[in-house]
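A protein chain is absent from this complex, but the other protein chains hold their places.
Chain lettering (A, B and C) follows the sequence in which the chains are written, and residue indices restart at 1 in each chain.
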Amino acid sequence: MARAGGFPRRTRDFVGIAEAVGIGVLGATGYGGAELIRLLAGHPHARLRAASSRQSAGRSLDSQIPSLAGCGLILDEDPQDPQAWVDRGVDVIFSALPHGAFAARAGRFLEAGVKVIDLSGDFRLRDAAEYERRYHMPHPAPDLLESAVYGLTEWRGLHIDCAQLVANPGCYATAILMAVLPAVEARLWNGAPIVANALSGVSGAGRAPSLTTHFVECGSGAAPYRVGEEHAHLGEILQMVRSTELRRTSAGSSAANSSFIFNPHLVPMSRGILASIAIPLDRRQEPDAVRELYRRRYEECPFVRVLDADALPETRHVRGSNRCDIAVRVAADGTMLLVFAAIDNLVKGAAGQAIQNWNRMQGWPETTGLPLDGFGS
Amino acid sequence: MARAGGFPRRTRDFVGIAEAVGIGVLGATGYGGAELIRLLAGHPHARLRAASSRQSAGRSLDSQIPSLAGCGLILDEDPQDPQAWVDRGVDVIFSALPHGAFAARAGRFLEAGVKVIDLSGDFRLRDAAEYERRYHMPHPAPDLLESAVYGLTEWRGLHIDCAQLVANPGCYATAILMAVLPAVEARLWNGAPIVANALSGVSGAGRAPSLTTHFVECGSGAAPYRVGEEHAHLGEILQMVRSTELRRTSAGSSAANSSFIFNPHLVPMSRGILASIAIPLDRRQEPDAVRELYRRRYEECPFVRVLDADALPETRHVRGSNRCDIAVRVAADGTMLLVFAAIDNLVKGAAGQAIQNWNRMQGWPETTGLPLDGFGS
Amino acid sequence: MARAGGFPRRTRDFVGIAEAVGIGVLGATGYGGAELIRLLAGHPHARLRAASSRQSAGRSLDSQIPSLAGCGLILDEDPQDPQAWVDRGVDVIFSALPHGAFAARAGRFLEAGVKVIDLSGDFRLRDAAEYERRYHMPHPAPDLLESAVYGLTEWRGLHIDCAQLVANPGCYATAILMAVLPAVEARLWNGAPIVANALSGVSGAGRAPSLTTHFVECGSGAAPYRVGEEHAHLGEILQMVRSTELRRTSAGSSAANSSFIFNPHLVPMSRGILASIAIPLDRRQEPDAVRELYRRRYEECPFVRVLDADALPETRHVRGSNRCDIAVRVAADGTMLLVFAAIDNLVKGAAGQAIQNWNRMQGWPETTGLPLDGFGS
Partner (left out) sequence: MARAGGFPRRTRDFVGIAEAVGIGVLGATGYGGAELIRLLAGHPHARLRAASSRQSAGRSLDSQIPSLAGCGLILDEDPQDPQAWVDRGVDVIFSALPHGAFAARAGRFLEAGVKVIDLSGDFRLRDAAEYERRYHMPHPAPDLLESAVYGLTEWRGLHIDCAQLVANPGCYATAILMAVLPAVEARLWNGAPIVANALSGVSGAGRAPSLTTHFVECGSGAAPYRVGEEHAHLGEILQMVRSTELRRTSAGSSAANSSFIFNPHLVPMSRGILASIAIPLDRRQEPDAVRELYRRRYEECPFVRVLDADALPETRHVRGSNRCDIAVRVAADGTMLLVFAAIDNLVKGAAGQAIQNWNRMQGWPETTGLPLDGFGS
């Protein structure tokens, strides 16, 4: 389980560095937005210049998110135009607004020289028709799709380095793709349906009150929802699976015509995603060989931990961390690969990965200002 | 979602009936034992004559299980010999002891004319070698295996009716088999690996304190364990799958040589099992047709509810109930059947099904004294 | 801790009894309404004839409350007039609507000969001005206040026996009054402020979604609210404290001019109220003597359990039960009485006590159809 290297962790990385970049956060009072602000407060180069809220403009941030004490920031109106924020020194914006709410304005920010990291689903799919199919609305800015980079850091890093517009992946998609892509890339998968079950904490459902997120309704039970092929994240999952496969072959993708079953479940925890995935194999495999393959694939990735043979990931172990913990098993006489992955949906599944992407866009070490340890309890 | 029939539920069934049967419960202070006593208190024919505890003999039951107020029962030593309990009028015993703890004595109780319902894994497998493989110990009473009836009520009812020794199924096995067997019986399955993920409440891990069940360790996260083909319940699952298949064909079982992947997970709830299962199909199927097949299979089964096309089971809805809620979906262009099943692990997954079996052994309606409604909240 | 008497509990009480009473429930899809229906299903004399919902009329009850499977009932519109329900055989109604929603119609139901048990705050206070002060609206039916009986069963039993209109107490008020009144009645209290802290489960906040009841907001923390003298339940608490004191003396109430501090807190559990109360004593007391006084006061009360000297009540022990568990301690050199009481807010704090009151109104044993045991887990 050990990763090399003693004790030097995040806070040491930036001692002595003084570079500062002005940040704006849209949608600061949702769970993703608040987590961005919490993490950015520990980032050595981030200077939060502005934060907006559609419901709470004019109020102090800490009155809306009392855990963010002492920030002293007053929430802005949702900025329709970049100028006011540019004037206040905003160089980069993170949008934590829901899908459909920001994309139409993204172009204006980009034209004003502001880098954009969008945590919604709006810029994840390259194909506007696929977007409409998954999100049931026409895409608000189809001309930007080509330049947007899908921000699964460990898989798109070089593209992210020079991006102006990053589409931060969905939380489910992050956990599932981190678990599936090494096998796809290595052409272990036989193209028969992959079955991905995933468990999500309730913060994944957003902060707007609903019967679904009422403590009495979700606090003591487990519930599947939008199972099979219904969930919007399937679009970005399939897109990445197919493009990963195609990079390795001229023979066409087996994924192109195959299915991917994704069963999300809500369980009574605030944070976390646990993905449990079965991948039918092209040929018999030994577990140690596959584990080694995963380790090699991720050996340069500081936030990925491929666990030893006797360990399995738990959401508790990554709660509060930007890590993705992964375990690899082989079953069914060597013909089925089982991969388990755990992330914190608000960190690696949202705000943390957004900052990881921003670190790359700025040329800093990927780990800058990001927690490797979890809360623990 | 509606089942026929207005309001007449459990308490009406037995008005005017005076028949009484003396009951003994072994292992009364575990979660399964305490649930047995709670449910038996609402059973019109049950007279609890004795209850034992290995740790708390001589103390009152309500001092050990304070929710069972007013019972007034003093806990016995774990009875090695049936005579004392027979003398006190015990006609039937329910053993809620862990596996390996009671089986060696079971013969003596049966010879004394006492019916036995064993909630442990000891009498579930017909093959002593398979028992040893799954439970890592030689079987304590192999000669009884042939006469024991596997108590999955909806599938072994006629055998249970005349049984003296019932092996109550495991909680995971109950949820998974209720979901899988109709498809197996109807020969929809193509024999490729079935992938069954299941989520369990913490009471399934037993009442003995451990780091795993510590609130801080399991209370805010989800964790897989004994995944793939490691869990002991796989033995009874495969045994039932194969025997169900063989009943329908002389052509041999496709299960005989196929694999069954079972990934259990612990999630932060006290009660409940949710199984999410993918079954590769022999030929393309329409969801409505499969749902109708499931409904026909269970139409005489008062505790099974096959949900409408737009609904999915949740553990909260069956918490406290002896029901099994099931939903059927078809994915992957009609080639993969998805079945979701929810039970309360302590009721349909343990104490409730034990009483359901006892009802059949006595010739009473299966529903006698058992709750159809859940706690709700 | 033991209460006398072996095993005969609720289901035995009514063997052979055939008397049936038609029931209507208003507000059936809230937590209180659903709990009423769940408990009435186990009551030997109850025949549910009608249930209404303001939001879900025309839909099946089990589609709205899936734990209530098989009931088959279709929800009515909220009945403005009693006639339709009378025609369907409704003899008694339980209103689980919020305060202000039903009271104006109560007179019409009473005039039509329908008994009314109102679970809201509307008929609890005898004084319309005090109602307006606590609920911030004029009383909708002040002329009925005189005939309404406050349904704290153990303290108003004889009045309830012949009541037509019962005002079921608030959940906090029930726990606190059960704990305080024996000391008040025995004139142990010196009139200095009583300090009552209470913890409530989230179902007490109702089923309407809000940020307060969002799992992420309330699921991992404890929060006080409306502390000091702000909570509406203080009205009924003071009313009962004063009338209890006056019954015992002609010298006037010390409560009349004294204060009662009530600090409610929300904690992450679905059900339950735990009250922890400090009562300044008139003279030094021995704990055993006060415990004995409490036991004598409640010795005829089947749902009250005064715990032994070494035990303290826990909400888990009464979850699902109609019991009130009470512990008595003395501190501060004998000058401060500490009383701890636990109830299930939906049972003894709402639906269970409503049925207990109805049992008395009908002349049946108070325990008829009500659970003494809790869910346990």
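Things worth noting here:
The criterion applied here is as follows: a residue touches a chain if its C-beta (ideal position, glycine included) is under 8 Å from a C-beta of that chain, and two chains touch if they have at least 3 such contacts.
Being a predicted model, the structure only gives us computed values, none of them experimental.
Within the whole complex, the absent chain has one touching residue among B:Ser53, B:Ser95, B:Ser120 or B:Ser203, and that is B:Ser203. If you put the hidden chain back, the residue from C:Gln64, C:Ser259 or C:Thr367 that touches it is C:Ser259.
For subunit B, the residues in touch with the chain missing from this view are 31, 202-203, 207, 209-211, 213-216, 218-220, 268, 270. Think of the hidden chain as still there; on subunit C it touches residues 192-193, 195, 197, 199, 216-218, 220-225, 227-229, 259, 261, 263, 265, 267-272, 274, 276, 278, 280, 312-317, 319, 329-333, 335-336, 338, 340, 377.
For subunit A, the residues in touch with the chain missing from this view are 1-7, 9-12, 14-18, 31, 34-35, 38, 41-44, 47-48, 60, 62-63, 65-73, 203, 220, 270-271, 302, 305, 311, 314, 316-321, 323, 325, 346, 369, 372-377.
In this section, only the chains that are shown with their structure count from here on.
Between subunit B and subunit C, the centres computed from C-alpha atoms are 36 Å apart.
Put simply, the C-alpha centre of subunit A and that of subunit C have 47 angstrom between them.
Averaging Cα coordinates per chain places subunit A and subunit B 39 Å apart. The residues of subunit C that reach two or more other chains are 31, 203, 220, 270, listed in rising order.
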